[in-house]
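Supplied in structure tokens, the structure appears directly below.
With one protein chain held back, the other chains of the complex are shown just where they sit.
Read from first to last, the chains carry the letters A, B and C; within each, the first residue is number 1.
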Amino acid sequence: MIHVGIVGASGYSGAELMRLLAPRTDISLDVVSAATSAGKRVDEMYPSLTGVVDLTLGDFTPSLFDGLDLVFVALPSGGGMTVVPELLDRAGRVIDLGGDFRLQDALLYESFYGHRHTATGLLPEAVYGLPELNADRIVTACLIANPGCYPTSAILPLAPLLKIGAISPEGIVITSLSGVSGAGRSASVDMSFAEVNENVRAYKIGTHQHIPEIQSVLATVAGKDVSLSFVPHLVPLTRGIYTTIHASLVGTFDRDELLRVCSGFYADAPFVRVRQTVPQIKDVVMTNFCDFTLTVEERTKQVIITSTIDNLVKGAAGQALQNMNLMFSLPETAGLLGKELHHV
Amino acid sequence: MIHVGIVGASGYSGAELMRLLAPRTDISLDVVSAATSAGKRVDEMYPSLTGVVDLTLGDFTPSLFDGLDLVFVALPSGGGMTVVPELLDRAGRVIDLGGDFRLQDALLYESFYGHRHTATGLLPEAVYGLPELNADRIVTACLIANPGCYPTSAILPLAPLLKIGAISPEGIVITSLSGVSGAGRSASVDMSFAEVNENVRAYKIGTHQHIPEIQSVLATVAGKDVSLSFVPHLVPLTRGIYTTIHASLVGTFDRDELLRVCSGFYADAPFVRVRQTVPQIKDVVMTNFCDFTLTVEERTKQVIITSTIDNLVKGAAGQALQNMNLMFSLPETAGLLGKELHHV
Amino acid sequence: MIHVGIVGASGYSGAELMRLLAPRTDISLDVVSAATSAGKRVDEMYPSLTGVVDLTLGDFTPSLFDGLDLVFVALPSGGGMTVVPELLDRAGRVIDLGGDFRLQDALLYESFYGHRHTATGLLPEAVYGLPELNADRIVTACLIANPGCYPTSAILPLAPLLKIGAISPEGIVITSLSGVSGAGRSASVDMSFAEVNENVRAYKIGTHQHIPEIQSVLATVAGKDVSLSFVPHLVPLTRGIYTTIHASLVGTFDRDELLRVCSGFYADAPFVRVRQTVPQIKDVVMTNFCDFTLTVEERTKQVIITSTIDNLVKGAAGQALQNMNLMFSLPETAGLLGKELHHV
Partner (left out) sequence: MIHVGIVGASGYSGAELMRLLAPRTDISLDVVSAATSAGKRVDEMYPSLTGVVDLTLGDFTPSLFDGLDLVFVALPSGGGMTVVPELLDRAGRVIDLGGDFRLQDALLYESFYGHRHTATGLLPEAVYGLPELNADRIVTACLIANPGCYPTSAILPLAPLLKIGAISPEGIVITSLSGVSGAGRSASVDMSFAEVNENVRAYKIGTHQHIPEIQSVLATVAGKDVSLSFVPHLVPLTRGIYTTIHASLVGTFDRDELLRVCSGFYADAPFVRVRQTVPQIKDVVMTNFCDFTLTVEERTKQVIITSTIDNLVKGAAGQALQNMNLMFSLPETAGLLGKELHHV
């Protein structure tokens, strides 16, 4: 039995972790903390977890996590670097769902996140937890930086194409649409129903913190610098990310060849589905799948990709469990696919 | 030219007042205050009012309202009784869109609103501003208690039936559905998109402050006590109220007779449309209409009414302008109907 | 291994049956038919079932169902009576998710459904498949009439109260709100996004076919006639039913006593959760639970119930699987709860 805990369990990613962990018979969720909701029972905050999670949220007290095999940190960015150093002393391993350990370059972090990095000593050992690219390193990692939701939806389809040089690493244009759960569970006029419903707005154009994350991960894949533009949009739905990408075709590949390249690249990846038809959010909601397809626009020599994930599953909690499965030599799909995926 | 001001202009009812007042050439909106947003331009908070309202929100400073002909108070309940006494000393007349002056009985107010009434001296002169019932008194009133949104949707269809004794004044059951703008513009997890979308919940069952409001207004119409149950629900839409009412038929009226009674009762009411078919929210959104119809269920001897309004227009700002029109001897429909209704 | 088939698999209830059956290792889904979509692969119509259901929809050919242990019929009302007689000759047992076998009285059926009943010979053996009330008869039934979605949400909370005589069997008022998936998967302007979004409308007031279903089931429980009004509303969400009920209190029960009565009544019912707080749709979506609570309004002597289910699960496919579990002596919760509930 693997014993785990969650720091920041009251937010949407934390709740999704609890939902996905609850039916596991090989994992025991022992401790859940949430500073702002300490003292509340989980099923009081999330009535849908009644009879499923029988725990009370505690304050963040490091000693509570002593001896656990793994701790998930589901805090807003800036929270991870505060608690992870201490957690690594007390528990075996940590998966941070926030952005604090995704960038190896602390200065780059500070310029996009807007505050100093206070745990730079841990950056060298942090492993970017995208299992489809980094499985070998994830297996042995003590500190996993779980990828951002937008980056997951963009990196997965771009990686095989950059790897073989079928698209230019420069001038990539990424446009993403996100449901509101991606912004977390918090009181804000901007996220209120009356402001989001019947509305669309772009935000953080050219300044979103996922830009350097996508660029640096893809640069490693491509073996050279990658330069891209990224514009995220808030659209009126609760769950789901839809990402449309334009990249310049290099060479003479046609659509079928590129789809085959992608299918081959992900032949052993249970959660990537390379599609013939245009994907849609509703086909991946509540699952750990990333669905994508691509088109070669002959007229403009552009490769056009459409990709979709559930931001709370493959974009957060599901991916974290996929990482956990690899770290503890469990089947990669345990609790995430088919007979193993329990929804309550 | 009539000079008016708004206290609490930054909320949804305040913004709707500004939207409806803006195109009026007979009304000058001179002062807008909003404590929490003081210093902001109106079109900064509501970009849709760019080029339409050229004002900056101020702090609530009573002297700013000196000499105005009319002040609209669009504060949460409890705010009206704080500012109205002083406003009545400085401006000619006041329309309070909140609940503070709707109940003549201060003890009843306190039991449903949960706090003491601090301006009971004004209650005797406050006139309930439902123009279809109270036009004579509205014309000369200095203080108008603008009706609640739910009560407007329920009182209008019930009044003619109670008036002629076609339904029992006891055992009336009112079930209402409201969009979220009815809860005002504020930061709250409960009103966030992720909590409201794909969800329905009832609230304040048996305890909602609109219960005594509906009962007391209808008692006056019926000439006897009225007893009813009322359950409001929050549904995932921005604007609109839908109210379904069951009442026991008295006597042998059939559907056509009752529809004729209602049509006759509202023959001179430009904003009440007695329908043959079941109304729907989308037919009244952005208008000052109340649409309703009724059915006589022979099997159960119940009269079943369905009624709908836009909570921000007929349920708040539009009704306030209808009251203003009456108070200043303007056409009742000015700025609210047909050629006069401007939307920007 | 139990071998089953589905007639009408292309609609939302059929798809939900496939989703819930897919992960079962004790059930083999062998045949799926759908006249209008014959020849299409299931994952072509429902891409979310890619890798989960590997079947092609066939025409309805009775011989295809020869020898199956159980056939689910998920056709619009009127379809069941056409195919069930033949299916009962070829397969062991049938669960009809439509309305054709829910009313024992063929004349009542014809007056509410608007067409003749052509399989009245089967009515005496049809068992109303609400497991919480009829488990004994379900176990041995060959033909199950799976309950309607609205009736499930209303009967479950009313049954214990009528059983002990705590509420009057007359004058019950039921107001229900339904998401659009309840209307099935079909092309219609009325169900288009542009007509449903930002809208609410009541329909079939006093004439809905679920009225006699609710009345007759409750009459059996109460041991006397039950008379009620029922108004369904379409609200802008995909899944979920919310039902609010008013009934006259008989005697002097208080809230706690009635909640205890309900909890006792459902002590062995794994899918009924008697709540202290007001339920909401989002807590039951994608589950087989019915959540309800009640209030005693002393002022009006009304018992006010709020109840919610997922119309496609407890209101259709989930309840059908619960019935199947009972019919084949499997655990009642198999595939529907906790570790057994797989979502793909």
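Basically, a contact is a pair of C-beta atoms (placed from the backbone, for glycine too) under 8 Å apart; a residue touches a chain by one contact, two chains touch by 3 or more.
From a predicted model like this one, the values you see are computed outputs, not experimental measurements.
Colleague: Given that one chain is not shown, which residue among C:Ser13, C:Ser181 or C:Gln209 touches it?
Modeller: The single option touching the absent chain is C:Ser181.
Colleague: Who touches the missing chain here, C:Val139, C:Met191, C:Ala269 or C:Leu330?
Modeller: Here the residue in touch with the unshown chain is C:Met191.
Colleague: Taking the full complex into account, find the residue in A:Thr61, A:Thr118, A:Thr140 or A:Asn199 that is in contact with the omitted chain.
Modeller: In the complete complex, the chain left out is touched by residue A:Asn199.
Colleague: Specify the residue from the set A:Gly114, A:Gly171, A:Gly223 or A:Gly264 that touches the hidden chain.
Modeller: The single option touching the absent chain is A:Gly171.
Colleague: With the missing chain put back, one of C:Tyr12, C:Tyr128 or C:Phe230 would touch it. Which one?
Modeller: Here the residue in touch with the unshown chain is C:Tyr12.
Colleague: Touching the hidden chain in the full complex, which residues of chain C are there? Just list them.
Modeller: 12, 179-181, 185-189, 191-198, 236-238
Colleague: Determine and list the chain A residues touching the chain excluded from the picture.
Modeller: 171, 173, 175, 177, 179, 195, 197-203, 205-206, 227-229, 231, 233, 235-240, 242, 244, 246, 248, 278-282, 285, 295, 297, 299-300, 302, 304, 306, 308
Colleague: For chain B, which residues lie in contact with the unshown chain of the complex?
Modeller: Chain B touches the missing chain through residues 22-23, 25, 47-48, 50-52, 197-198, 273, 275, 277, 279-280, 282-287, 291, 337-344.
The rule is simple: only the chains that are shown with their structure count from here on.
Colleague: Find the most central chain, measuring centrality by the gap between its CA centroid and the centroid of all protein CA atoms shown.
Modeller: It is chain C that sits nearest the middle.
Colleague: Rounded to a multiple of 5, how large is the rotation, in degrees, that superposes the C-alpha trace of chain B on chain C?
Modeller: To bring chain B onto chain C, one rotates by 180 degrees.
Colleague: Is the contact between chain A and chain C built from the same residue numbers on each copy (over half shared) or from different ones (under half shared)?
Modeller: Homomeric contact, same residues on both sides for the most part.
Colleague: So the centre of each chain is just the mean of its C-alpha atoms; given that, what is the distance between chain A and chain C in Å?
Modeller: The computed centroid separation for chain A versus chain C comes out at 37 Å.
Colleague: Multi-chain contacts only, two chains or more: what residues does chain C have there?
Modeller: If we look for residues of chain C contacting two or more partner chains, we find 197-198, 279-280, 282, 285.
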